[in-house]
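Here the complex is missing a single protein chain, while all its other protein chains stay put.
Here is chain A:
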């Protein structure tokens, strides 16, 4: 049976836009979380116990995801700025998108090593 609603088959530009929205929302949610944990700074023991939580593997993986969201959002933002200001960038927007996505991916992998390594070596 046919689905009641179908997906519009846009090309890379549509997915660049969707991913930009999603990563933007995630980064915003993280900032809320960040404000909450920084606001506990007045009581150091609460602050420290919260920050111990960040050492577990799930929150470290979350941070890797956050790093990707931040990098993608920043780099794709630059792509949109390029499209807005440089008439030539628009002719190769797909290439620029794939470059920015790959760059975000590579930088996330590098960052992941630094974020995850302490968990495995035990040197938190």
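The rule is simple: contacts are C-beta pairs under 8 Å (C-beta built on N, C-alpha and C of every residue); 3 or more make two chains touch, one makes a residue touch a chain; residues count from 1.
The rule is simple: contacts and distances are computed from a predicted model.
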item: The complex's invisible chain, by UniProt name, from "Alpha-D-ribose 1-methylphosphonate 5-phosphate C-P lyase", "Peptide/nickel transport system ATP-binding protein", "ABC-type dipeptide transporter" or "Fumarate reductase iron-sulfur subunit"; value: "Fumarate reductase iron-sulfur subunit"
item: Touch criterion as defined above, residue of A:10, A:55, A:105 or A:118 at the omitted chain; value: A:10
item: Sole contact to the chain not displayed, among A:37, A:63 or A:93; value: A:93
item: Touching residues (missing chain, whole complex) on chain A; value: 1-2, 4, 6-14, 16-18, 20, 80, 83-85, 87, 90, 93
